[in-house]
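Shown here: the complex without one of its protein chains, the others still in place.
For chain A:
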Amino acid sequence: MCRIGAIKSSEYIHPSQALLLMQSQQKGHDNSGFAMVMHDLGGIFKNYKHLPTLSLACTDEGLKLAEDILHEAGFSRVLQWVPETFHRPGLDINAMPNYVFETFNYPKHLRNASAKEKEELLLDMRLRLRFALEEGDQGYVYSFWPDVVTLKEIGDPRDIGTYFNLWEPDDQFTAKVITAQCRQNTNYDIVRYAAHPFFLQGYTALANGENTFYLKNKEFQRKLHRGYIGFESDSQCFLYSLHYVHRELGWPLPYFKHVITPLPFDEVERREDRDTLLAIRQSLAHLEINGPNTIIGVLPDNTLFTCCDAKKLRPVVVGRTPNMVAISSEVCGINEIMPERDWQQDIYPNEREVVVVGQDLEVQRWKQ
(Lines give C-alpha, C1' and ligand atoms only; values in the text may rest on other atoms or scores of the structure.)
Protein backbone atom coordinates (compact mmCIF):
# COMPACT_ATOMS: atom_id res chain seq x y z
CA MET A 1 0.00 0.00 0.00
CA CYS A 2 1.26 3.45 -0.88
CA ARG A 3 2.38 5.57 2.01
CA ILE A 4 1.88 9.27 1.54
CA GLY A 5 2.31 12.14 3.89
CA ALA A 6 2.73 15.88 4.16
CA ILE A 7 3.82 18.23 6.87
CA LYS A 8 3.23 21.95 7.12
CA SER A 9 4.92 23.66 9.97
CA SER A 10 5.35 27.17 11.31
CA GLU A 11 9.05 26.42 11.91
CA TYR A 12 11.51 25.09 9.39
CA ILE A 13 11.70 21.30 9.62
CA HIS A 14 14.13 18.74 8.33
CA PRO A 15 13.14 15.91 5.93
CA SER A 16 13.89 13.40 8.68
CA GLN A 17 10.42 14.27 9.98
CA ALA A 18 8.94 13.19 6.68
CA LEU A 19 10.91 9.95 6.76
CA LEU A 20 9.68 9.21 10.26
CA LEU A 21 6.13 10.00 9.22
CA MET A 22 6.42 7.49 6.40
CA GLN A 23 8.44 4.76 8.04
CA SER A 24 5.94 3.61 10.62
CA GLN A 25 3.29 3.16 7.97
CA GLN A 26 5.29 0.56 6.16
CA LYS A 27 3.57 -2.76 5.62
CA GLY A 28 4.73 -5.71 3.63
CA HIS A 29 7.09 -5.19 0.77
CA ASP A 30 6.74 -1.67 -0.45
CA ASN A 31 10.31 -0.51 -0.55
CA SER A 32 10.65 0.52 -4.11
CA GLY A 33 11.36 4.21 -3.67
CA PHE A 34 11.21 7.49 -1.83
CA ALA A 35 10.41 10.94 -3.13
CA MET A 36 9.71 14.34 -1.64
CA VAL A 37 9.05 17.94 -2.58
CA MET A 38 9.97 20.75 -0.20
CA HIS A 39 8.29 24.16 -0.45
CA ASP A 40 9.07 27.33 1.51
CA LEU A 41 12.73 26.53 2.01
CA GLY A 42 14.92 27.29 4.96
CA GLY A 43 18.61 26.58 5.61
CA ILE A 44 20.96 27.46 2.83
CA PHE A 45 18.13 28.32 0.44
CA LYS A 46 16.42 30.72 2.79
CA ASN A 47 17.84 33.86 1.28
CA TYR A 48 17.10 32.89 -2.30
CA LYS A 49 13.35 32.46 -2.12
CA HIS A 50 12.68 34.64 -5.14
CA LEU A 51 15.14 32.79 -7.38
CA PRO A 52 14.54 29.45 -9.09
CA THR A 53 16.28 26.35 -7.85
CA LEU A 54 16.97 23.44 -10.14
CA SER A 55 16.60 19.92 -8.72
CA LEU A 56 18.53 17.45 -10.76
CA ALA A 57 19.73 13.85 -10.61
CA CYS A 58 22.20 13.22 -13.38
CA THR A 59 25.47 11.96 -14.77
CA ASP A 60 28.51 14.25 -15.09
CA GLU A 61 27.68 14.64 -18.73
CA GLY A 62 24.09 15.50 -17.86
CA LEU A 63 25.15 18.17 -15.42
CA LYS A 64 27.32 19.84 -17.97
CA LEU A 65 24.58 19.68 -20.54
CA ALA A 66 22.07 21.26 -18.18
CA GLU A 67 24.38 24.02 -17.05
CA ASP A 68 25.35 24.86 -20.59
CA ILE A 69 21.74 25.16 -21.65
CA LEU A 70 20.91 27.41 -18.71
CA HIS A 71 23.95 29.60 -19.20
CA GLU A 72 23.24 29.91 -22.85
CA ALA A 73 19.72 31.07 -22.00
CA GLY A 74 21.23 33.76 -19.77
CA PHE A 75 20.74 32.20 -16.35
CA SER A 76 23.57 32.70 -13.91
CA ARG A 77 24.21 30.44 -10.98
CA VAL A 78 24.12 32.01 -7.55
CA LEU A 79 24.16 28.93 -5.34
CA GLN A 80 25.00 25.28 -5.69
CA TRP A 81 24.39 22.60 -3.12
CA VAL A 82 25.46 19.05 -3.74
CA PRO A 83 24.32 16.91 -0.84
CA GLU A 84 26.98 14.68 0.55
CA THR A 85 26.08 11.06 -0.11
CA PHE A 86 27.08 8.06 1.94
CA HIS A 87 27.41 4.94 0.02
CA ARG A 88 27.75 1.72 1.95
CA PRO A 89 27.66 -1.83 0.58
CA GLY A 90 24.27 -3.41 1.06
CA LEU A 91 22.23 -0.24 0.64
CA ASP A 92 19.26 -0.83 -1.59
CA ILE A 93 19.46 2.24 -3.77
CA ASN A 94 19.69 2.73 -7.45
CA ALA A 95 21.43 6.08 -7.31
CA MET A 96 22.43 8.51 -10.07
CA PRO A 97 26.04 9.77 -9.95
CA ASN A 98 25.07 13.36 -9.05
CA TYR A 99 22.35 15.09 -7.07
CA VAL A 100 22.45 18.79 -7.61
CA PHE A 101 20.41 21.68 -6.26
CA GLU A 102 21.37 24.92 -7.93
CA THR A 103 19.84 28.34 -7.62
CA PHE A 104 19.98 30.66 -10.59
CA ASN A 105 19.42 34.29 -11.28
CA TYR A 106 17.11 35.16 -14.18
CA PRO A 107 18.65 36.33 -17.45
CA LYS A 108 19.37 40.03 -17.27
CA HIS A 109 16.73 41.16 -19.71
CA LEU A 110 14.06 39.31 -17.77
CA ARG A 111 14.86 40.41 -14.26
CA ASN A 112 12.11 42.99 -14.34
CA ALA A 113 9.69 40.89 -16.34
CA SER A 114 6.27 40.04 -14.96
CA ALA A 115 5.87 37.04 -12.68
CA LYS A 116 3.82 35.32 -15.36
CA GLU A 117 6.55 35.74 -17.94
CA LYS A 118 9.15 34.32 -15.61
CA GLU A 119 6.94 31.41 -14.70
CA GLU A 120 6.43 30.46 -18.31
CA LEU A 121 10.15 30.74 -18.96
CA LEU A 122 10.98 28.47 -16.03
CA LEU A 123 8.62 25.83 -17.32
CA ASP A 124 10.04 26.04 -20.81
CA MET A 125 13.56 25.74 -19.46
CA ARG A 126 12.69 22.71 -17.38
CA LEU A 127 11.07 21.00 -20.35
CA ARG A 128 14.07 21.79 -22.49
CA LEU A 129 16.46 20.39 -19.92
CA ARG A 130 14.35 17.31 -19.49
CA PHE A 131 14.29 16.54 -23.20
CA ALA A 132 18.00 17.23 -23.53
CA LEU A 133 18.89 14.92 -20.65
CA GLU A 134 16.47 12.22 -21.64
CA GLU A 135 18.64 11.35 -24.58
CA GLY A 136 21.18 8.79 -23.43
CA ASP A 137 19.62 8.73 -19.95
CA GLN A 138 21.82 11.59 -18.74
CA GLY A 139 19.56 12.73 -15.97
CA TYR A 140 16.24 13.72 -14.45
CA VAL A 141 15.05 17.27 -13.98
CA TYR A 142 12.47 17.29 -11.22
CA SER A 143 11.78 20.94 -10.69
CA PHE A 144 13.04 24.38 -11.57
CA TRP A 145 11.14 26.84 -9.48
CA PRO A 146 11.69 29.40 -6.78
CA ASP A 147 11.65 28.13 -3.23
CA VAL A 148 11.11 24.47 -4.18
CA VAL A 149 13.40 21.45 -4.20
CA THR A 150 12.60 17.88 -5.21
CA LEU A 151 14.31 14.59 -4.55
CA LYS A 152 13.31 11.25 -6.03
CA GLU A 153 15.09 7.96 -5.88
CA ILE A 154 14.51 4.29 -6.53
CA GLY A 155 15.25 1.86 -3.70
CA ASP A 156 14.42 1.21 -0.06
CA PRO A 157 13.25 4.47 1.58
CA ARG A 158 15.29 3.74 4.69
CA ASP A 159 18.44 3.23 2.65
CA ILE A 160 17.73 6.28 0.55
CA GLY A 161 17.53 8.23 3.81
CA THR A 162 20.86 6.80 4.88
CA TYR A 163 22.45 7.49 1.52
CA PHE A 164 21.48 11.16 1.59
CA ASN A 165 22.02 11.41 5.32
CA LEU A 166 18.40 12.42 5.74
CA TRP A 167 18.03 10.73 9.11
CA GLU A 168 20.29 13.27 10.76
CA PRO A 169 18.43 16.54 11.34
CA ASP A 170 20.41 19.67 10.56
CA ASP A 171 19.51 23.26 9.81
CA GLN A 172 20.98 23.35 6.29
CA PHE A 173 18.27 21.52 4.44
CA THR A 174 14.87 22.48 5.79
CA ALA A 175 11.46 23.68 4.65
CA LYS A 176 8.09 24.59 6.06
CA VAL A 177 6.12 22.33 3.72
CA ILE A 178 7.29 18.82 2.88
CA THR A 179 5.30 16.25 0.95
CA ALA A 180 6.60 12.72 0.56
CA GLN A 181 5.80 9.28 -0.69
CA CYS A 182 7.39 5.92 -0.09
CA ARG A 183 7.13 3.34 -2.81
CA GLN A 184 7.38 3.69 -6.52
CA ASN A 185 4.71 3.23 -9.08
CA THR A 186 2.88 -0.06 -8.91
CA ASN A 187 0.82 -0.03 -12.04
CA TYR A 188 3.22 1.26 -14.60
CA ASP A 189 6.96 1.14 -15.17
CA ILE A 190 9.34 1.96 -12.36
CA VAL A 191 11.22 5.06 -13.51
CA ARG A 192 12.42 8.00 -11.48
CA TYR A 193 9.90 10.40 -12.96
CA ALA A 194 7.05 8.12 -11.95
CA ALA A 195 7.46 8.64 -8.22
CA HIS A 196 5.10 11.01 -6.44
CA PRO A 197 4.95 13.85 -5.54
CA PHE A 198 4.65 15.51 -8.91
CA PHE A 199 5.45 19.15 -9.36
CA LEU A 200 4.48 21.79 -11.92
CA GLN A 201 4.76 25.58 -11.67
CA GLY A 202 4.37 25.84 -7.93
CA TYR A 203 1.82 23.03 -7.65
CA THR A 204 2.54 19.69 -6.05
CA ALA A 205 0.29 16.66 -5.87
CA LEU A 206 0.61 13.13 -4.65
CA ALA A 207 -1.88 10.36 -4.22
CA ASN A 208 -2.47 7.07 -2.62
CA GLY A 209 -4.36 4.74 -4.90
CA GLU A 210 -5.23 4.16 -8.48
CA ASN A 211 -6.86 6.39 -11.03
CA THR A 212 -8.89 4.13 -13.24
CA PHE A 213 -9.67 7.07 -15.53
CA TYR A 214 -5.96 7.42 -16.24
CA LEU A 215 -6.22 6.89 -19.99
CA LYS A 216 -9.15 9.25 -20.27
CA ASN A 217 -7.44 11.93 -18.16
CA LYS A 218 -4.20 11.54 -20.03
CA GLU A 219 -5.71 11.71 -23.51
CA PHE A 220 -7.47 14.92 -22.57
CA GLN A 221 -4.65 16.56 -20.63
CA ARG A 222 -2.09 16.06 -23.34
CA LYS A 223 -3.81 18.69 -25.43
CA LEU A 224 -4.45 21.13 -22.61
CA HIS A 225 -1.01 22.44 -21.82
CA ARG A 226 2.56 22.01 -22.99
CA GLY A 227 3.63 21.20 -19.47
CA TYR A 228 1.40 18.15 -19.27
CA ILE A 229 3.87 15.54 -20.37
CA GLY A 230 5.33 12.31 -19.14
CA PHE A 231 2.35 10.57 -17.62
CA GLU A 232 4.63 8.04 -16.05
CA SER A 233 2.01 7.43 -13.40
CA ASP A 234 -1.76 7.64 -13.29
CA SER A 235 -1.48 9.95 -10.30
CA GLN A 236 0.29 12.59 -12.32
CA CYS A 237 -3.13 13.36 -13.77
CA PHE A 238 -4.23 14.81 -10.43
CA LEU A 239 -1.45 17.37 -10.56
CA TYR A 240 -2.32 18.42 -14.05
CA SER A 241 -6.00 18.72 -13.21
CA LEU A 242 -5.12 20.83 -10.19
CA HIS A 243 -2.84 23.04 -12.25
CA TYR A 244 -5.42 23.36 -15.01
CA VAL A 245 -8.38 24.16 -12.80
CA HIS A 246 -6.60 26.46 -10.39
CA ARG A 247 -4.00 28.15 -12.51
CA GLU A 248 -5.08 27.90 -16.13
CA LEU A 249 -8.83 28.38 -15.64
CA GLY A 250 -8.34 30.51 -12.56
CA TRP A 251 -11.10 28.76 -10.61
CA PRO A 252 -10.95 28.75 -6.82
CA LEU A 253 -9.63 25.60 -5.13
CA PRO A 254 -13.04 24.14 -4.13
CA TYR A 255 -13.73 23.53 -7.82
CA PHE A 256 -10.82 21.11 -8.07
CA LYS A 257 -12.87 18.64 -6.06
CA HIS A 258 -15.96 19.38 -8.15
CA VAL A 259 -13.97 18.58 -11.28
CA ILE A 260 -12.30 15.37 -10.17
CA THR A 261 -15.15 13.95 -8.11
CA PRO A 262 -18.33 15.55 -9.41
CA LEU A 263 -21.40 15.20 -7.24
CA PRO A 264 -23.98 12.67 -8.42
CA PHE A 265 -26.52 14.21 -10.78
CA ASP A 266 -29.44 13.92 -8.39
CA GLU A 267 -27.54 15.84 -5.75
CA VAL A 268 -26.46 18.50 -8.20
CA GLU A 269 -30.13 18.97 -9.08
CA ARG A 270 -30.87 19.95 -5.50
CA ARG A 271 -28.10 22.54 -5.29
CA GLU A 272 -28.48 26.26 -5.77
CA ASP A 273 -25.37 26.37 -7.94
CA ARG A 274 -26.59 23.51 -10.10
CA ASP A 275 -26.03 25.34 -13.37
CA THR A 276 -22.38 25.94 -12.58
CA LEU A 277 -21.78 22.44 -11.30
CA LEU A 278 -23.44 20.84 -14.29
CA ALA A 279 -21.53 22.99 -16.72
CA ILE A 280 -18.27 22.00 -15.01
CA ARG A 281 -19.13 18.34 -15.01
CA GLN A 282 -20.05 18.41 -18.67
CA SER A 283 -17.10 20.37 -19.81
CA LEU A 284 -14.47 18.56 -17.81
CA ALA A 285 -15.87 15.04 -17.85
CA HIS A 286 -12.47 13.83 -18.95
CA LEU A 287 -10.77 15.13 -15.84
CA GLU A 288 -13.03 13.18 -13.57
CA ILE A 289 -11.27 10.47 -11.59
CA ASN A 290 -12.61 7.09 -10.71
CA GLY A 291 -10.99 4.58 -8.46
CA PRO A 292 -9.67 4.77 -4.94
CA ASN A 293 -7.65 7.85 -4.10
CA THR A 294 -6.47 10.14 -1.41
CA ILE A 295 -4.92 13.24 -2.87
CA ILE A 296 -2.59 15.67 -1.14
CA GLY A 297 -1.77 18.93 -2.85
CA VAL A 298 0.25 22.07 -2.35
CA LEU A 299 -0.58 25.39 -4.04
CA PRO A 300 1.96 28.03 -5.05
CA ASP A 301 1.14 30.03 -1.91
CA ASN A 302 2.07 26.94 0.13
CA THR A 303 -1.51 26.11 1.04
CA LEU A 304 -1.69 22.39 1.76
CA PHE A 305 -4.87 20.37 1.23
CA THR A 306 -6.23 16.87 1.01
CA CYS A 307 -9.32 15.30 -0.50
CA CYS A 308 -10.55 11.83 -1.44
CA ASP A 309 -12.21 9.97 -4.25
CA ALA A 310 -15.99 10.12 -4.42
CA LYS A 311 -16.45 6.82 -2.63
CA LYS A 312 -13.78 7.27 0.01
CA LEU A 313 -11.95 4.08 -0.78
CA ARG A 314 -8.58 5.13 0.67
CA PRO A 315 -7.67 6.28 4.17
CA VAL A 316 -6.29 9.65 5.23
CA VAL A 317 -5.97 11.47 8.53
CA VAL A 318 -4.98 14.98 9.53
CA GLY A 319 -3.30 15.58 12.90
CA ARG A 320 -2.19 18.89 14.36
CA THR A 321 -0.34 20.68 17.12
CA PRO A 322 -0.11 24.45 17.44
CA ASN A 323 3.05 24.47 15.30
CA MET A 324 2.51 21.69 12.85
CA VAL A 325 -0.12 19.95 10.77
CA ALA A 326 0.53 16.54 9.26
CA ILE A 327 -1.49 14.65 6.71
CA SER A 328 -0.84 10.98 6.34
CA SER A 329 -2.45 7.89 4.95
CA GLU A 330 -2.28 6.16 8.32
CA VAL A 331 -2.57 7.59 11.81
CA CYS A 332 0.49 5.67 13.05
CA GLY A 333 2.67 8.01 10.99
CA ILE A 334 1.29 11.03 12.75
CA ASN A 335 1.63 9.35 16.14
CA GLU A 336 5.30 8.94 15.36
CA ILE A 337 6.06 12.59 14.78
CA MET A 338 3.43 14.20 16.98
CA PRO A 339 2.99 11.86 19.93
CA GLU A 340 1.93 14.67 22.23
CA ARG A 341 -0.92 16.03 20.11
CA ASP A 342 -4.56 15.74 21.13
CA TRP A 343 -5.57 12.84 18.89
CA GLN A 344 -9.21 13.57 19.48
CA GLN A 345 -8.69 16.62 17.30
CA ASP A 346 -7.59 14.44 14.39
CA ILE A 347 -9.62 14.83 11.25
CA TYR A 348 -10.62 11.91 9.09
CA PRO A 349 -11.80 13.68 5.95
CA ASN A 350 -14.79 12.18 4.20
CA GLU A 351 -15.57 11.74 0.54
CA ARG A 352 -17.22 15.13 0.21
CA GLU A 353 -14.61 17.09 2.05
CA VAL A 354 -11.52 19.14 1.33
CA VAL A 355 -9.30 19.80 4.32
CA VAL A 356 -7.20 22.89 3.75
CA VAL A 357 -4.23 24.05 5.76
CA GLY A 358 -3.77 27.73 5.00
CA GLN A 359 -1.50 30.47 6.25
CA ASP A 360 -0.70 30.31 9.97
CA LEU A 361 -1.68 26.62 9.97
CA GLU A 362 -5.35 27.46 10.14
CA VAL A 363 -7.22 24.25 9.23
CA GLN A 364 -10.47 24.51 7.32
CA ARG A 365 -12.90 21.79 6.34
CA TRP A 366 -14.83 22.52 3.18
CA LYS A 367 -17.91 20.61 2.18
CA GLN A 368 -18.04 19.91 -1.49
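Going forward, a contact is a pair of C-beta atoms (placed from the backbone, for glycine too) under 8 Å apart; a residue touches a chain by one contact, two chains touch by 3 or more; residues count from 1.
By our rule, contacts and distances are computed from a predicted model.
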Q. Quick one: the chain not pictured, UniProt calls it what, "4Fe-4S binding protein", "Cytochrome d ubiquinol oxidase subunit I", "Multiple sugar transport system permease protein" or "glutamate synthase (NADPH)"?
A. "glutamate synthase (NADPH)"
Q: May I ask which residue of A:E117, A:D273 or A:D301 touches the chain that does not appear here?
A: A:D273
Q: Quick one: say which of A:S10, A:N47, A:Q172 or A:S283 touches the chain that got left out.
A: A:S283
Q. Which residue, A:L200, A:A310 or A:V356, contacts the hidden chain when the whole complex is considered?
A. A:A310
Q: Identify the residues of chain A touching the omitted chain, counting contacts across the whole complex.
A: 1-2, 186-187, 209-210, 212-216, 219-220, 222-224, 244, 249-252, 254-255, 264-265, 273, 275-276, 278-280, 282-286, 288, 290-292, 310-311, 313
